[in-house]
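One structure is given below, encoded as structure tokens.
One protein chain is absent from this view; the other protein chains keep their places.
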Amino acid sequence: MAEITKDKLLWIYERMRLIREFEDRAAELFAAGQIPGFVHLYAGEEAIAVGVCAWLTDRDFITSTHRGHGHCIAKGVDVKAMMAELYGKKTGACKGKGGSMHIADVDKGMLGANGIVGAGGPLACGAGLTAKIKGTDQVTACFFGDGAAEQGTMHESMNLASIWKLPVIFVCENNGYAQTTPSRYHCAAEDIADRATAYNMPGFSVDGTDVFAVYEAAGEAIARARRGEGPTLIECKAFRYYGHFQGDNLSYYTEEEKAEQKARDPINKFIQRVLDRNLLTKAELAEIDARAKKAIDEAVKFAEQSPYPVLDEILTDVYVSY
Amino acid sequence: MSCVGIIANPASGKDIRRLVAHASVFDNNEKVNILQRVLLALDAIGVEQVSIMPDYYSIGERALDGLRLSSLRAEILTMPMTSTDKDSTTAARLLCEMDAASIIVLGGDGTNRVVAKGCGDVPIVPISTGTNNVFPVMVESTVAGLAAGLIALDAVDVEAVTYRAKCLEVCIDGKLADIALIDVVTSSDLWIGTRALWDPSHILEVVLARAEPGSIGLSSVGSCLQALGVRDGHGMYLAFGPGGIQVLAPIGPGLVRRVSIREHRLVPVGGEVTLSSDPYTIALDGERYIEVYGTRTITVRLTRNGPRVVDIARCMEEATRCGVFQRLGNLEGD
Partner (left out) sequence: MATRTITYREAINEAIRLEMRRDPTVILMGEDVAGGASTHLEEKGEEAWGGDLGVTRGLVQEFGRSRVRDTPISESAFIGAAVGAASTGLRPIAELMFVDFFGVCMDQIFNQGGKMRYMFGGKAKVPVVIRTLYGAGFRAAAQHSAVLYSVFTHMPGLKVVTPSTPYNAKGLLTAAIRDDDPVIYFEHLVLLDTSGPVPEESYVVPLGKAEIARPGKDVTVVAIGRMRLFAMQAAEELAKEGIDVEVVDPQTLSPLDESTILESVKKTHRLVVVDEDNPRCSVANDIISLAAQQALAYLDAAPQAVTAPHTPVPFSPPLEDGYIPGPAKIATAVKAVVA
């Protein structure tokens, strides 16, 4: 595996911790009735977004899913603007018009969480096409779930990206379930990576709770895409702590499954390994923890204190001109 | 009662080597097909019972679904499932306790390695699911099924058609940490990561149980110096790095690389090597498997305590020589 700098290790931890803190707080705030609508939380899957985005810059793109907070944070979207968006405030990343499921920041290359399962694939192909036609070395990472893998758009996108050799990496977040339906039921091959052959691209599975595995895998796939050699499918096997959405009854998980999730926690695994290797110190980690907590405290405060948009805002941003 | 065990690993053949080494993909449905052909062969030759390891893809259940068998009884083993490689060891142990006559293994080097930890003296019939392996052989599974059946029916002399594999025992600070069947490699990779090894510059030291020209992976590096087969009484130690010889070797599918070997020597069965490097990870049979923390004493001992392996070609020859197939062909059909 490529050498990893201390700065990168710190960045990885900081982003994972920030995601966890954001999601845990969003869960509380939602339960307390502070956040309207639905929230689909990314806790448990931090290693995937962070391991992939560690190789991307603001010029690169990602497409996301309904479970998009983690992708946003990994791609560098401001958590204040994110939290304000969850509240529907004027200062939100989308001026309060999008909410959790449509959170986006195009300046950061984050092309939006998405309410339509499987809709990110075609968009990622488009972003890849832009890079290819303009001759840049930008890469697009398309995050999608195991459930999304059954959507026609994903099959079509992987095929298109392959025949056009687009600089796109397809990152399947296989957390074992689409809502309450397990992948062993909805997927005829169970391992989504198996499908890559049919699209004529490399495909493989990694442990999506091991950030180093995801980091290494994404590094190879992104390098290949930047070299112009085309797309790759990476299946990251993981789990989601809060179930489908905050408030899910989780009746479909068994007790063993819940216990196994705890044992696979990506952040704990990271901590233990960097400490054992003396790469980071407890103090350094604690400082990041404190910073993350503070950042989220501030984000919540910012969101709470921000005004709602005024009613006239309803008519703006529909068209550039009309 | 004649009983054959089956261990099919759903996770084999789908790691990052698909990207870094153009390795072949082995999808789960193909494993189901392979298993169906095994079952049909076992049924046809008259084996009474087959016991199959459960797995997350339900390869066994899917293979049995709709398959017409005449007298073969099939069961899925009742055992706790972790969906990790531990399952294969557990299943092998169970099959050994059940006195299975042979175990068919579908997977790569890694799968056989974990089966070896539990199978005791039961002969294994390793079918390769991929191009990246040394231990299992590329063989049509119908034939592998027949070979396993011949053993189960006692139709051939087991001693004559099997060999005892060599084994590499890895000890860390004097404690047995794990085993390998082909190679033990220390690496400067910080983490297990995606498990595969593909960059020779990260490799520090290598201990080989065998080194056959014509095989793929790190054991091919040794084979560029001296051929060591399954029955040879030696293995080999290699230290990577400049200052010695260079060879060109197929260290992975699609990866023919120039490799510098600082030092190498033969290791006799029963012999032990103490490694001198300070690695971060140890790879067993081609996969980074152990993360090492701090300075440790790592020793590797070469033994002949590996599993008993069926030489499929030899088994079929022996059966033919003894007229087994003619005899079976003339049995009153039903």
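Chains: A and B, in written order; residue numbering restarts at 1 for each.
By our rule, contacts are C-beta pairs under 8 Å (C-beta built on N, C-alpha and C of every residue); 3 or more make two chains touch, one makes a residue touch a chain.
This one's a predicted model, so the numbers in the text were calculated from it and none came from an experiment.
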Shown chains touched by the chain that is not drawn here: A
Option from A:Glu28, A:Glu298 or A:Glu313 whose C-beta touches the chain left out: A:Glu313
Touching the absent chain when the full complex is considered, from A:Gly44, A:Gly70, A:Gly120 or A:Gly147: A:Gly147
Contacting the left-out chain in the complete assembly, out of A:Val50, A:Met83, A:Ala178 or A:Ile192: A:Ala178
Chain A residues that touch the omitted chain in the full complex: 36-38, 88-90, 92, 94-102, 114-119, 147-148, 150-153, 178-182, 184-187, 249, 251-252, 254, 308-309, 311, 313-315, 318
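By definition in this document, only the chains that are shown with their structure count from here on.
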Residue ranges of chain A in contact with chain B within the complex: 1, 4, 184, 188-191, 193-194, 196-197, 202-206, 210, 212-213, 215-217, 220-221, 224, 232, 273, 276-277
Interfacial residue positions of chain B with respect to chain A in the complex: 10-11, 14-20, 22, 25, 27-29, 56-58, 189-195, 202, 280, 291, 293
